[in-house]
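A short write-up of the structure that comes next.
All protein chains of the complex are present and in place, except for one that has been dropped.
For clarity, chains are labelled A, B and C in written order, and residue numbers in each chain start from 1.
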């Protein structure tokens, strides 16, 4: 992506030396070649922030001690950041996002949006009031095949959705939990940092979001069972959810972070009355389409027969695989397009750009909180 | 399978010209080459029974008008049948099985065992009292890979089961339902013939059974949601079940007979604390084994590294696919082995032979009735 | 397959206790339920023949010491066999087939037809002269997906073939060779029993045949390289062939019986100017169809959209896998249909029935001999 537009500037909250996802955000933005990192508060330990800043070539005056610090000082600069990227532990999403929104700075926030429905509502209100752009980095919505699925659904290829089946088994947490001691925990095992829900918030929100992203359907109520399997943390690491959507469709979600032998096997099946779409994150270059009385079809990302809505994101030719970094990059490309339009003074309707919005974030927070409520109340239906 | 033992004799209830599964039972028994069909009451329409009998070369004196007729008359012959095969609509399983058991004749019965837990308990009691052998033809337990899965589990390869995930999407019912009129219904759409549950009894029992067959685990309670999607019958054709097993493991079942684009995609995943086993009916020559921190392995039926418990059923060499007929045949081979042992005067413990027993049948009936109860009571936990 | 036609009678040459493939022939015929084995010369060791005959319930008067013996005596019976099945080591195919043809008895012969082009021409001449039916059991032509591929090709779906790519890796011979001693060899390691070519005759002929069966194309010339890898026999166990077809298409064949980790991975790709068909023996329930600028399609055996030419062979519903035994059975069903028609006095054109004929056998023998010639002459083009 070579371009002549002015380069955008961004600052990052979190993403310091110990944090994995910050590097992935930065890589995606580098691949896009539209925005440069110019500010950072990468860690609660300022020394670590300074170290990361040096590695990234950030000038000293834009290395900040906190999100408040960055929001405050950047908002006063003429060359201020065009957006802040928040990739901290979940508990800090809310205060950080709030700080930037209040200063009128666009926000990109890792998922889940925040910990509670009240926080979510507050952020939603702030976004509406300030007119700031807000992007939630549900990575998987950035896959070309996610965009293709959305286009197929919108064209009516699979008809009306009747049931959805989503699974997301991983096993990385299994080893992590067994190695944990009282002193060494990842933040995902610490309720104060990750909130009431662990897996249900971490991967459950991806599950809810992807269906909603592709189809626009919204969950009305959930019935959930959460489990803490094995030794280690007492937070949920395996869950089952039955859901009801606003069009009457049912949903069936299984997520696990202690499923031995699965890497990151997020898989979504959307079953309509005319056809079925299957998306598998680990095989992201392909989409499976099942139509009535027809051979199963495998759609290959980037093929001439694909929809413009997905083809516009092509980086490498069909058959030359793309992956997670490109998906992340596509979310950012969609977002930066909105940023440019806003800079150009255009009216921006965020839903038109293809990135996950604050509204999706609100639904995700309601979703995982309702699941926890359902579980705590004895596996009963809880409305979102 | 060439052999010198005396050939066994069987009679069949159901399996007439309109019924598909009778042919498959007969094919499987032919492939085994141990038993000959010598008696039949193939249809409630005696003319159809006679027609089928002629095609099968059954002598006139052993063509019967009903199961009572066959049970009565065969029981008085010196060359009486060694077992009766019941492959009627579900509602007739109970009376037919009862008739043969009461006459001391071994029974092979298609699944589900019967319609209600009371019927099931009665049949179980009769089996114990009479000492008759009783085989329930849950076909999928006959796959060499099912036997291999059982051997692996029993060796402790995957450790203690913590959660199971079972899915069974089909779409054949979709077209069938849309073609139905008031007059033309398959028996599966008629409660009087198939009982309270349609899909939950038909495919749901396979799902419950397979897990139980491989692991010996028993479900303690279920929480189920049943749906009747699309036009046509009002019986359930799509369902979701959360289950709790007697070892504390959870289960997650999705079944559908209106899932567009799926043929018969029964898939079972058994997740233990050391590893995961995956069985896919449509890919029955292979078993997937996932162990901690190891590459995913694909076990190929009939390989030298397989367990004797599966290798003993080999018919074609590794790499030369077997399928549904062999699976059916293997269930019958296991059963006929018990029949021969009983004829030889040996003490027979049915659990040792590898075929699904009356006890499994009882659990299946309890399972699907509990699911219906759970649904009818508002998706609450119901104990089996 | 229940039916009212008179049951056919067959005799078997080979297929005794040590021979694997005889059992598979008999199983396939049992599954079909059209023909009964009534005569046999199962082994060169008459005691073994008698043992097998007892197991199969063959009456003493029809147990023969040799193929000559069976041909002679059966030809004089009024209830003589309807066909002879030859499943001996390759070297005996020719004399056995000749003996039956000369007595006017239909023949089913395992592949390859015989050892030399001269023998092949002689058998071809005898078939034409006697009007006997002759079926060569190239099993893979019996898969429903092979019949479907043929129907698709004939409909022009993939256009004109431009190149074909066929591979056939196995590894069973690897262990066998390493265990061989001077005394213990399978007949496949003994030139006097298997002829000049080992793997090229055994699996190479399957490769040549399948392409020819589906497309009708004939190879004009070959350029081959044969290798004897590893320890053990000096006969070929790994080969590469470049071929030219009569329509100008090229072919590329790789076969190996010492390819570590492959069971029986026969795979054929037919590349036309409009599309590509892929057949994989190990995944025989599916066929892959690739069309220009279209998603790759997976055709599922037995689906409503399939051609009548394949659907007529359906035994178990779509999604309920069939395998090697059904394929064998389908070859026999095609053949027995011709036998019945001939018994009914109809004019029989063997090409219309779908089983591999003597002409295909002739081409196979020419193919593998030409490959050996090409190799022996220094990898040069040799015409068939």
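As a working rule, contacts are C-beta pairs under 8 Å (C-beta built on N, C-alpha and C of every residue); 3 or more make two chains touch, one makes a residue touch a chain.
Just so we're clear, the structure is a prediction, and the values are computed from it rather than from any experiment.
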Neighbouring shown chains of the undisplayed chain, as defined at the top: A, B, C
Touch with the omitted chain, as defined above, among A:104, A:131, A:156 or A:319: A:319
Absent-chain contact - pick from C:116, C:130 or C:225: C:225
Residue of C:290, C:315, C:333 or C:363 in touch with the missing chain, whole complex considered: C:290
Candidate in contact with the missing chain, chosen from C:52, C:124, C:238 or C:334: C:238
Selected residue (touches chain absent from view) among C:155, C:274 or C:346: C:274
Hidden partner chain, residues of chain B it touches: 289, 293-300, 303-305
Chain C residues touching the omitted chain (full complex): 158, 162-163, 165, 167, 169, 171, 174-175, 223, 225, 227, 229-230, 238, 240, 242, 250, 252, 254, 256, 258-262, 271-276, 289-294, 296, 379-381
Those residues of chain A which, in the complete complex, touch the missing chain: 1-4, 20, 23-24, 26-27, 30-31, 33, 52, 54-56, 170, 172, 262-265, 281-285, 300, 303, 315-326
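Note that only the chains that are shown with their structure count from here on.
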Chain separated most widely from chain B, comparing mean CA positions: A
Centroid spacing, where centroids are CA-atom means, of chain B and chain C in whole angstrom: 35
Inter-centroid spacing, chain C versus chain A (mean Cα positions, whole Å): 56
Rounded Å distance between chain A and chain B, as computed from the means of their C-alpha atoms: 44
Chain A: positions in contact with at least two other chains: 289, 293-294, 296
